[in-house]
Structures are given as structure tokens and as C-alpha cells.
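The complex appears here without one of its protein chains, the remainder shown in place.
Moving on, here comes subunit A:
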Amino acid sequence: MKPYGYVRARSVEEATAAHAAHPGARYLAGGTNLVDLMKHGVETPGTLVDVSRLPLDTVEEPPGGGLRVGATVRNSDLAAHPLVRERYPVLSQALLAGASGQLRNIATTGGNLLQRTRCPYFQDTGTPCNKRAPGTGCAAREGVHRDHAVLGHSPHCVATHPSDMAVALAALDATVELRGPDGERTVPVTEFHRLPGDHPERDTVVRPGELITAVVLPPGTAGLPSAYRKARDRASYAFALASVAAVLDVAGDGTVRHVALAFGGLAHRPWRARLAETALLGAAPTEDALAHAVEAELGLAQPLRDNAFKVPLARNLAHRVLSELAADRP
């Protein structure tokens, strides 16, 4: 590993200024992904700007409702927060389905959103990878790709986004607050991560030097029935093969008033199942209706040689979660 500088930022302004002042700067939060990638030689920062102690470590209730989660709130604290547990259960469940107790104690909200793919070729500097080294090719396409994408991939990259938290945030219509050299802006989580297209090296729409300051959970999805389910190769401490975050609100007349369905482990970003949602909105959530809606979405899937199993896996997960939420209503 090549030597690098280190700056500890005390304020958001100091962090963005330090990033701008140091070539090759990277923000360091918990470091559970960045330090790992530095050891692999994938990340070679000139300077680390430590943002882990910025005063962004609180969960607040804005006057208009919802929750504002600071970027440095640790994954374990967010999962255990009583208001998250009560009003946004899908988020707590998704966080607790990820990584391990000790990793969640270190990992932050901002870092979790920006974690990189777990594609083994991305982590191995000895192999071609368009995401790590644009233009070198994609070793996974013809190589080992059992864990890779079935939706929205491109000839240039078939990687998935590994975050569980981001899938729940996408289903909850959360937004990300960013502060950069050109000021502040807000991006919906559903538009935060990109599909690979011609530029798989760009995971997200974050611009150079931008700092995530917070994630905002909207009042609109607070308190709605929601759940997360994840399928993986072992019972715990493994990334998703496929996962589902669902929010389902059924009105008194038995029709769907609000529905959001997002898949994890299937694409380069959390995959909001808009076709399925459209099919269900205003309909009665019967077993048939649920099955057809999920089927419509997964009809878009284009599995690779070795990952076709993900399609029925995701279908069954989604059907089960939606049908449990539909049955659960008072």
C-alpha cells in the first residue's frame, strides 16, 4: 500500500475543503469497505479525509415528520433506533440482515450507501474489470457470475450493488442530502445508484468531492406495514443472493392504497419494481394478483449463464413478503 496523508475533519465545511485541497482524497467513514479495498490495492488514496467524527451522528425528527438520519450514524444504532423500529421496520430489518454485529457498529449510513460491489474481479487487480479499470473488459461476464445481476446489466458490467440498507431506503422513498463544492442538493435513493451502461466505473450520481450529510425518511411511508427478506448462502453474515424490501398499505375497502417493492442482489442498484407496483395499486392483493404483479416485473430479467436461479428465488421472496404483509393487516 502506498503511503498517504490523513486529515480529521471537524465540520462539514472543513471536510469538503480538505477534499478539494488534497489530490486523490477519499472520505473515510467507518472504513469497513474503503480500508478493505485499500488492502486489495483497488483504492489508492492520496489523502484520507476522516469524516467519522463529524457532528452528523444523530437521528432527528424534522418538524414536518419523517426522520433525518445523519451520515455518520452507525448501522447498529440506526437499526436499534426505537422510531426506526416502529415506523420504518423494513429499514431496521434490512440493516440487521447485513454484515455482522461488529461491522454494523463501525459502518455508517453514508458509507453503506457508497460501498462498492463485491464482484470478486473488482477486488482482484490482476483481472480485467471495467468498473475498476475502465476499458479492460468484464471478467465476470464469461467467468464466475453466480452472484451477479439478472436485471439492468450491460455488456460492460454485470455487477450488483451489495447494500441491504439501500434496498429498504429505495422502497421507503428516502432521499440523500449531499454537500459539495457547488452547494447542497437532494437526490432520491432510487436515482442515487446508476445502472452500469457504458460507465460502470460510476456507481452513483455523486459528484467528485460531494459529501453525504444525511438520509431523509419521508413522512409518507412512516408507519406503513413493511418488511425485508433476504436469501443468502448461509443463515447469517453473507451478502444477498436476492432480497426484497416491501411496503404495502391496504385500504379499508380491501384495495392497495400504497405499494413499494424493491429487489436487492439482482442489479447494479436497488431495483424498484415499478411494473409490479403499477399492477397492484388500486387492486385487491389476492394471491393471484400478487403472483402476476411479481411475474410482470421479473419478466424483465435477463439471467447470465449461471445465475438463472435468482429469478425464481426473487419471485418467491417477493410473493411471500407481499402476501404476509397483505394478510397481516388489522
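Here is the rule we use: contacts are C-beta pairs under 8 Å (C-beta built on N, C-alpha and C of every residue); 3 or more make two chains touch, one makes a residue touch a chain; residues count from 1.
Rule of thumb we're sticking to: contacts and distances are computed from a predicted model.
Hidden from the displayed complex is a chain whose UniProt protein name, among "S-adenosyl methyltransferase", "Oxidoreductase", "ABC transporter permease subunit" or "Fe-S cluster assembly protein SufD", is "Oxidoreductase". Touching the chain that is not shown, out of A:15, A:73 or A:321: A:73 (per the contact rule at the top). Touching the missing chain, out of A:66, A:89, A:152 or A:209, is residue A:89.
Interface with the hidden chain, as seen from subunit A, comprises residues 1, 3-8, 10, 22, 28, 30-32, 35-36, 38-39, 46-48, 50, 52-53, 55, 57-59, 72-74, 76-77, 79-82, 84-86, 89, 92-93, 96-97, 99-103, 105-106, 227, 235-237.
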